[in-house]
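With one protein chain held back, the other chains of the complex are shown just where they sit.
In order of appearance the chains are A, B and C, and numbering begins at 1 in each one.
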Amino acid sequence: MVNHPVLLIAIPLLTAFIIPIFKKYGAAIAGGAIAFNMGYAIGMFSHIYSNGKIYETIAGFNPPVGIFLAIDALSALLALIINLFAFINFVAIGKESNYKFSMLYLLAIAGSTGIVITGDIFNMFVFFEITAVASYALIAGKKDKKALEGAIKYMVLGSIASSFILIGIALIYSQLKTLNIYDIAARIASMNANIKWASFAMLLTGIGVEAEIFPLNGWVPAAYQGASEGVASLLSFAPSKAAIYAIARLMLVVFPFHATYEIALWIGVVTLIIGELAAFMQEDVKRMLAYSSIGQMGLILVAFSLASQGLKYALMASLFLIVSHAASKSSLFLLSKSEKMYGMAGKYTGIVSVLSLIGMPPLAGFWGKWYLMLSAMDEKLWYVIILIFFAGIVETAYFARYLHRSIGKDGESSLRYKAAMAAMASFAIIFGLLPLLYKIASLPLWGG
Amino acid sequence: MLDIIFAELIVAAIITFFVREKLAAIIAFFMSLLPLLALLDWASNYGFAIINLGIESHMKIYLAGVTLHLAITPLSWFFALMILPLFPVIMLFSYSFFKENDGFFALMLLSLLATFGILLSRDMLSLFLFWEMMSWSSFLLVYRSKDRNAIMSYLIFSVFAAFAILFGIIILWHENSSLLLSDILNISGKPGFIAIASLITGFAVKAVIMPLHAWAPFVYSKCDESFVAFLAGGLSKLGYYGMFLFLFSLKGVDILQSYMTNVSWNYLLAVFGALSAFFATLIAILQDDLRKLLAYSSIGQLGYIAIGFGIGTPLAITGALFQAFNHAFFKAILFLTAGIVAYRTGKWKISELGGLAYKMPFTFMAALFAIFALAAIPITSGFAAKWLIYEAAIQQKYVFIAPIMLIAGVGAFLYSFRILYGVFLGENRHDNVEEAPKSMIAALFILVMPLMIFVVFPGYMLDLMKPALQAAGMESIAHTKFAIETSLAKYNSIAVLITLMVAMIPAFIIYKARKHRVTSFEDNYLAGEPYELHKPSMHAANNFYKPLKKVVLPYLEPGATHYFEKIYNGIKCASNAVRRVYTGYVQDYAIYVVLFLLFIVGWLIWI
Amino acid sequence: MDMIGMAIKIAILIAYAIIGTCVGLLFMGIGRKIIARVHNRVGPPFYQNFIDVAKLLSKKTNISHGWIFDLALLFSISGILLTLLFLPIGGAQLLSMDGDAFLVLYLLAIPALGFALGAGASGNPNAGVGVMRALVMMLSYELPFVITLIALMIYYDTTSLATIVKMQSIDGIKSWAITMPPFMIAAFAADMALQGMLMEQPFDIPVAPHEIASGPMVEFGGKYLGSLMLYKAIALVAETTLFVDLFLGGGVVMHSGVMAAIINFFVWLGLIFLLFVLSILIAASFPRFRIEQAFGFYWKYEAIIAAISLIWVYIMVIK
Partner (left out) sequence: MNLATLTLPCYITVAALLSIGLYGVISKRNLMKIFISLSIMETGVNLLLITIGYIPGGTAPIENANFAKYVDPLPQALVLTAIVIGLSVTALAIAVLISYYQKNGTLEYKEGMKW
């Protein structure tokens, strides 16, 4: 029943194309589809969590030729997070939106989920493009100058990125004649070294644009600043998380070499520092949060790169960081609708989110930082530890300023909006208390 | 039973969050008594059988996949005895203190939970976890103040402290491959030194040792006094608890004494303690805001504990723990008094206050007693504590530290009198002020009691800390109920007290021999002239220590805060430089992408 | 047996309290006389202060300003007596085995604080200013004094005054601390501090009759003022005795026997008298400092002098 992951992609895609027919009920239909998706993702996750991985081939062609979905507990978790937050986010903003928005929203969700659960590198590219195109349109949907500028920046960089991804895929295919990730991983050693590195560089650059790593993230501040709150929230948990997960798979499964680990580690650290420093001086809340997102993505990348060294703690760290960042940033972006907080709910949403981001227990962010430190210590990365500490303090400084500034009269908002915000932030607490992520990290993962 | 206490605190926190403030105060008061019950029950472990409920002395908590080990130790028992009683008292005090609840009691209960957790934790993860919990629950209480400097400085310094502690912890974890405190046997070499130094730095933030004190004046002077009473009285002691734990219980002091040099690095701690005692006292003397004065006085008094730990002999540590205990109580009293004053008059500036002693005699009496303890007048327990530290410094021949802290002790008289004169004595400026509500007075006098007991019986205090010292492998110093004896001298509290009582007799005879009548000072001083005419010149408390200020102030500026601001501005500059990367031109971003690609390819292929 | 010892001890304590009071009042009278002679006046008789105190204490009209004001009376007399009894006086240990120099230092604060409380409670601004000056003076002179004290303590490796006196009296005058070069310097600094402690010119800033109407004492009259005069008299004895104990072997020149006790007593009396006269002579020949000047004097020059002696002693001890 819950072992057909393809439905996670198919349902939102099909619904998205049905919506233009029933314009008036677009939001409702979309809401139903996302709710179904969320339910299905939860079911599938619990199924995989207890029964192990699922492989699904599409249309009867077996890998390496056919399209192939491979889902372990980790990708199921990512799919779960994406769909869950997508649902909550849609609860907050869905009703006010028109059918076009709902359609694009569904496409973005389908694409992000697809990136996570696919086992085929070209499929991944296609899903990237679906996500990206939907995101461009969603950002531009606000139709003011800033939104258009953000969308254009994203589009230009996204298009370059897609070209690079495609080149990377082409290079791999030229050597190995396969597109299946696990097939590639098995035969990566037989590749010509130069082409291997070139293809890795191309893929990293291409996906890195989506994953907001420095210096490929020029679009990020503009896009987040330009987009409406709901869209910014969506961007913070769906495409970026899917992309960072794609990079992680690339690093851990396809190119598990020391050189790639080092590159990812240092890029992660640089991204972290630059993002946090750039956020430090921001006056615009959304732009500050965008830079902060960049920093967090750097941190997650550091965690994943350490995980590629086979450190169990690092994998846990990355999971906790992803969850913490998704929960906190999405709620903070929703909160950024007004300069001030929305009453009690808004106040505590903001506080919980910020505390999770700066790593206070028992919130998810704390475990992220804790395990990250343990694994960095295992590798004796003194400088990395110090730099992360430094970035953490800078982050604390601007979030403290943010918290102080948002004290004041309540902003106007509906109960639904507030509840959604609070629900998102509450996942930082829930995942911080439950041993779920801890256990996932010790399951057999990544394998083909 | 122990797990019930933890669960009960969480539930109570949730309930008090939603109910009205009076009811919340009552619930919080009774709920915060339960941990004390556990403490009394555990007292039988250390030879003070009081009650026997059979509360288990250790437990495990399963959280997010890890196991937290909790157990009571002699050290944590002693510190709990000093910190936990503050909570019910503060709840009692706050019964009529707040206009709106707004989560105060819930957060205080969470702080209590975190404090309890810190004290009970037997592995470094739970120590850190509860420590951070403490940080955020107290941060949220600071957040109520809505003051920019308080919020920012507290959060930033808390996180800095947390990172320093975390750094130390992970190094120790890596060296010993275990998080359990009982497994930490190997603190040696460079990693051990770095770990201990880093831990001390982290704890020093909460222990408010200069120059890491910069947050304290802001926070202490802007938050609710009933919370600050805990912050100054209780939270700062947790910093010293952490120091004691890693320095003496786990023998981290050995690596400090033997690493690379002949001079013990531990001495540095004493020096910083002495400097904070000295400078904070001088700054406190010059303050006009009552809460700021108390804040700096706190920093100064806490400095003595740091000196005690820095000297590191059993004598010094005994004195430091004694001082910590006293400080917890008298500083709580003083901040609560400040709260009462603000509650009744709405003012904090000493120059705007005056003459409250006759209006609120009970408040004044409690404050007077606390001030005597603070100034270490020999009829209070404050003296015994400082005396032990002085003795230790002389014993070790610390000729730099000893005069500095002695003169800081004299400085304490100056600001003590500033509080007494400016707030309670001098010209009467408030005609319509009543004595504080009964619950507040009760809270004050509950806090006075332990100070009273240890006035007469300083030996009891040494008995209380004996298990903690023995657990750290230290001999308790020779003492009886009344007297403490060191290799240098002896202090007999009962001799002082009895002699004072006897010496009171002639004084009392003189007092009673002739009658007197009470006259308002206006009648005397103004000789019938209208009061309004003289009003501007009446109050001497305005800019009280002006001559001293003129001499001293140039040497106190620019102060530590200035340097932290410089660091902040430095980061601002860095931030400004970094964000120029995001030029806003999409073409530039495209160039970055290409350069990045080339860089990666270059790295991979040619390097 | 023990009861008898106890009773004797109590009797001795009471005797010394009375002696201290009388000696103090006597000295004050003599001091007035000396100053008058220096000023080329006749001056009051040497027993004038006894008469003054008796007159004040027997006054029928006394004005109080409330119960805190009364604390001044109670605490100033009892506190200073307490201090006096914790000092070894001329070979008699009194209670000095139950305390030490730090205790005495802090005991001196009890009467001062009580006095200050009463002055503050009077509500007179002049009193407030006077107390402020007194406290700042205290902060000033304590620094050099404390440094010299620590020099002595680390040299004799004790903080107990009784032990310090004992160790100085091993060889009679030859083993007095002041015979050693570093302690000569220290004694100079400590004597200057003593001048401040006694509130004599040039350090009589707190009372400064012409500026702030006798400062803290402005609202005191009758039995209150009388008790303050008693306090001042005893304080004079206590403070000079402290100096004698620290640097002049407590006046102890002989060891055992009744004869020794009597001689020691008179040597002590002579020494504190000399100190007092010295201070009076200085007072008679210098004008008053301003408070900033006094503070600077003590914290700059005096503290450096004291620090030199401390460093000297430290080097001696380390070797």
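Here is the rule we use: a contact is a pair of C-beta atoms (placed from the backbone, for glycine too) under 8 Å apart; a residue touches a chain by one contact, two chains touch by 3 or more.
For clarity, every value in this text was computed on a predicted model and none was experimentally measured.
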{"item": "Chains still shown that are in contact with the chain withheld from the display", "value": "A, B"}
{"item": "Touch with the omitted chain, as defined above, among A:Leu78, A:Ala140 or A:Ile184", "value": "A:Ala140"}
{"item": "Touch with the omitted chain, as defined above, among B:Leu180, B:Ile505, B:Ile567 or B:Val594", "value": "B:Val594"}
{"item": "Those residues of subunit B which, in the complete complex, touch the missing chain", "value": "579-580, 582-587, 590-591, 594"}
{"item": "Subunit A residues touching the omitted chain (full complex)", "value": "65, 122, 126, 129, 132-133, 136-137, 140, 143-146, 148-152, 155-156, 158-160, 162-163, 166-167, 169-170, 173-174, 177, 179, 221-222, 225-226, 278, 287"}
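Note that in this section only the chains that are shown with their structure count from here on.
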{"item": "Co-neighbours of subunit C and subunit A - touch as defined", "value": "B"}
{"item": "Chain pair that, of all pairs, has the most C-beta pairs in contact", "value": "B-C"}
{"item": "Most centrally placed chain, judged by C-alpha centres", "value": "B"}
{"item": "Geometric centre distance via CA averages, subunit C-subunit B, whole Å", "value": "36"}
{"item": "Averaged-CA centre spacing for the pair subunit B and subunit A, given as whole angstrom", "value": "43"}
{"item": "Footprint of subunit A on subunit B - complex, ascending", "value": "62-66, 125, 128-130, 132-133, 135-136, 139-140, 143, 146, 148, 151-152, 155-156, 159-160, 162-163, 166-167, 170-171, 173-174, 568, 571-572, 574-576, 578-579, 581-582, 584, 586, 588-590, 592-593, 595-597, 600-601, 603-605"}
{"item": "Complex contacts: residues of subunit B adjacent to subunit C", "value": "355, 357-358, 364, 372, 375-379, 383, 387, 390-391, 394, 397, 399, 402-403, 406-407, 409-411, 413-414, 416-417, 420-421, 425-428, 483, 488-492, 495-496, 499-500, 503-504, 506-508, 510-511, 513-522, 524-525, 537-541, 544-545, 547-548, 550-551"}
{"item": "Parts of subunit A lying in touch with subunit B, wherever the complex brings them together", "value": "152-153, 156-157, 160-161, 164, 193-194, 197-198, 200-202, 204-205, 208-209, 215-216, 218-219, 221-222, 259-260, 263, 274, 277-282, 291, 351, 355, 358-362, 366-367, 369-370, 373-374, 377-378, 385, 389, 392-394, 396-397, 399-401, 403-404, 407, 431-435, 437-439"}
